[in-house]
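A single protein chain has been omitted from the complex, and every remaining protein chain is retained in its original position.
By letter and in written order, the chains are A, B and C; residue numbering begins at 1 in each of them.
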Amino acid sequence: MKTINVKINGENYTREINEDMRLLDFIRDELKLYGTKEGCGEGECGACTVIMDGVTVNSCMVMAFQANNKEILTIEGMEDEKGLHPIQQAFLDEGAVQCGFCIPGMVLSAKALLDKNPKPSRKEIKEGISGNLCRCTGYNKIVDSIEKASQYLEGEDQ
Amino acid sequence: MDIKNVFQAKDVPEAINLLDQYGEAAKVIAGGTDIIIALRENHVKVSVLVDISSIKELKEIKTSDDWVEMGAAVTFTEVMDYFKGHKEYSGLIEAASLVGSPQIRNAATIGGNICNASPAADFVPPLLALDAVLTVEGKEGKREVRLEDFLLDKGRVDLNKGELLTTIKFIRLRKGQTVTFSKLGLRKALAISRLSTAVYLEIDDDEKCAEVRVASGSIGKHGLRERVAEESLKGKNLDKAAIDEASKVLSNEVEKRLAGRSSCEFKKDAVEGIFLKAVEKAMVHNGDGSYCAMGTQYYPRAAGKE
Amino acid sequence: MKKNLEVVGKSVIRVDGFSKVTGKATYSQDLTMDNMLWGKTLRSTKPHANIKLNLTKAEVIPGVVRILTYKDVPHNHHGVVFKDHEVLSSGRVRSIGTPIAFVVAETEKIAVEAMKAIEVEYQELEAVFDPVEAMKEDAPKVHENGNLLYHYKLRLGDVDAAFKECAVIVENQYKTSMVDHAFLQPEAGIAYLEEDMVVVCAATQYPHFDQLEIAEALEVPTEKVKVLNPAVGGAFGGREDITMQIHLALASKLTGRPVKTVYSREESFVAHSKRHPMIMSYKTGADKNGKLIAMEAKIVGDTGAYASWAINVLRKAGVHATGPYEIPNVKVDSYAVYTNNPFAGAMRGFGATQTPIGHEQQMDMLAEKLNMNPLEIRFLNALKKGSKTATGQILEESFPLKECLEVLEKAFKKDAKGVE
Partner (left out) sequence: MKKRGFGYGCIFYGTGYGNGFPDISRSIAELDTKGHINIYVGATEVGQGAKTILGQIAAEALDVPVEIVTLIHEDTSITPDAGTAAASRQTYNTGNAVKISAEELKKEIIVVAKGLLNEDHLEISNGVIRSNTSDKTLTLKDIAEASGGGFLRKDGIFQANTTEMDPETGQGNPYWPYTINAYAVEVEVDTTTGIVDIIRAACSQDVGRAINPSLVEGQIDGGFAMGLGYAIFEDINLDKGRIKHNRFTNYLIPTALDMPEIEKIIVEDPESTGPFGAKGIGEPVMIAAAPAILNAIYDAVGVRLTEIPVTPEKLLKALKKREG
């Protein structure tokens, strides 16, 4: 067993983990945060995307021990006391959601993108979510909603 | 996967000590994007993982007067950010940007890409074209090895027990020099390279090809220098005939190399297109029909032909 | 009827959206229960074989609770139309991926270990993978009654005579691939007991049908089975057939504990149906003005080792083989054929997705031969309100093909060619 300290969604966790545990399993099985999904187990679909130290990673491709002393944001950390994050609101407003299985990862990719590039072009948005596979939506409404989220966030800043 | 011990090394000596101590039982993990799959599928059977992704000195890129030096644990995203705007390094930027997806580029490291020695490793061809030199450190000290010599076979590199790849360096590009990259993937993201080429090009004041290095991916056991194509271009005026000739030479070479394989027919043809694209990217055509290496300041840049 | 529509026609925000953007939506892999066991499915690695199992080594692994085989299944059959799937193979496997045993253990890791410890002795049988080969008399039989599962015949007018009248004829063979639904959520489920009722919670397209199939296999009354259907991560036809539902129900019933299983992506690929690959031979003829006169098509669909929806899929392919065009002389033969490939079933479009690969290219080829533009020939032959289809059905209303083509043409001006 190995002890790790991880800050997830603003909260510090100190846990004993198995050495062979993936970050994804830590988040789901240990912390019971089931919003992070597993779609392929090999970093290809992005359903397990979380933000670690400011950048997106596939949590199925990170060993849990590697997250020691790191700060992680999962979908459960997107809402705050005011309610939905503007990106989540935009996904709702623009009709970006269908089956929803890709959506937590998609929202986090959108957040990482907008944090780095607050006014991305549609091409840049597509690049930003190119590691998140979706089989239902054909992506276009997701791109629309990230554009919309960019506007919402700009409005918030003013 | 049967992992018993895991370590987050704080510095290179600690990592080397651990690798030395556990020997064959240990494996380095950095971005994890390849090794975790290999572990889960039992292609790699080790009981100890040494994580080097938090070692600060391995995460730096430095440009000195003569060299550009990158730590082995630098991620592809960091490569893209560092070279952003430096067109002479477009091959590095492009190869990095075509690795997997944003999530993978945020985690995967250039050292990992090299040490896996996959034929399809995206970052290897441009580094081969830059004739990159690697630093390997072990208990016995440091040694330098050319990337081309480092790659031994598919999945096998020149790393001895207890050794760690620490840096990758190449000679800083000057005026008239550029490196470019072109890849054939089956889709626009998350695509494993079916074929790739990288070209380093140096054009002299007479607009002749002073130096050229060509490298390929996915058409051999690992990334390879393509010397016949280089010989074909060297010293020539880079007109269409010369470039077409070189692409034919490369195509013939690929045909010989892949003879008997089902992919041969496709790759020998497609390599021409992919090579041409890399060469074209390396050259910027001027309005008067002259050209210069991309990213250099010799000539006013005209609209690049894509 | 009411004056104006108030809600219909409005882009109401989807009601399941909030839970999905917040990560709160529960998919079946997100469920766990106290005292829960894990199941793993042992599957055939050979396409056609007689098998013998030896569980000895697996059973003694600490933490293994039970290993289910066909002997444990009261009624060992299921299937959406024909009951030609076995819940667990009773001795003969017909495709790679056919379930053989279901291991139930205290942890997922132990279940995997035990699954690997089961010894399967395969006595391989001759297999057939090409549906055209499978139709031949001397082909290896996938099922006892032969490999030809279904033949749909469509006959209208006299095609042989009509082809003689044609100014142009195009004839081609088209082939489509076997493809996967690739929904993002791999199959997962959990079953537990509520007194004498077995509850199965799994992603499905048709919970009431699952309920029937589970009840039949377990030989219990339907009302003793409850299917709960949490959020479903895409389906596209791939969640029509039973995958894990009966395994879970049975395991829970026999152990008295909740049992969960989650498929990996690789297992998902072998566990659910596929789109039928089809070989489609098309012959289409028109007069000199581009009016379609005759069409003949032969369609062979490979349904793999099990029937699933093959009959309905090949029927739908046959009915839609003409495309949305009025053709007075039509002859279509479509065949559903068993092979030892993975089984094919429902997938978005259900047989009517394959045929347009043929008929729409045929239309363009005819247009080119006649020096017409592709839209012109479509307008000329378009079925419309009042038309009769090749099956003799009168299209009584709402058939706006011409309107669709008109708006499309306007939206997509061809003179934009090459202009960025």
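In this section, a contact is a pair of C-beta atoms (placed from the backbone, for glycine too) under 8 Å apart; a residue touches a chain by one contact, two chains touch by 3 or more.
What you are looking at is a predicted structure, and each value in this text was computed from that prediction instead of being measured.
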Response to the item:
The chain left out of view makes contact with A, B, C
Fill in: Options C:42, C:154 or C:337, residue touching the unrepresented chain
C:154
Worksheet item: Looking at A:2, A:111 or A:135, which residue reaches the missing chain?
Response: A:135
Discussion item. One chain is left out of this view; which of C:112, C:193 or C:405 touches it in the full complex?
Written reply: C:405
Worksheet item: Which listed residue (C:38, C:174 or C:306) would be found touching the missing chain in the intact complex?
Response: C:174
Discussion item. Could you pull out which residues of chain A are in touch with the chain that's been left out?
Written reply: 39-40, 42, 44-45, 95-96, 98-100, 122, 125-127, 129-143
Worksheet item: Going by the touch rule given at the top, which residues of chain B touch the chain that is not shown?
Response: 101, 184, 186-192, 194, 265-266, 269-270, 272-274, 276-277
Worksheet item: Which residue numbers on chain C touch the omitted chain?
Response: 2, 5-16, 47-48, 95-97, 127, 129, 152-156, 172-180, 182, 204-211, 223, 225-237, 239-240, 265-266, 269-270, 274, 312, 315-316, 318-320, 323-324, 332, 339-342, 346, 348-350, 352-353, 356-357, 359-361, 364-365, 374-375, 378, 383, 390-393, 395, 397-401, 403-405, 407-409, 411-412, 414, 416-418
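Here is the rule we use: only the chains that are shown with their structure count from here on.
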Worksheet item: Which of line, ring, star, complete or other matches the graph of chains that touch?
Response: line
Worksheet item: Once you find the CA centre of chain A and the CA centre of chain B, what distance in Å lies between them?
Response: 30
Discussion item. Taking the touch rule as given, give the residues of chain C at its contact with chain A in the complex, in rising order.
Written reply: 11, 13-14, 16-27, 29-30, 181-186, 231-236, 264-265
Item to complete: Using the touch rule from the top, collect the residues of chain A that touch chain B in their complex.
Response: 2, 19-20, 22, 41-44, 46, 49, 55-58, 60-63, 65-66, 68-69, 109, 112-113, 127-128, 130-133
Fill in: Of all residues in chain A, those that touch chain C in their complex
28, 33-42, 45, 47, 74-76, 78-79, 84, 88, 91-93, 95, 97-104, 107, 133-136
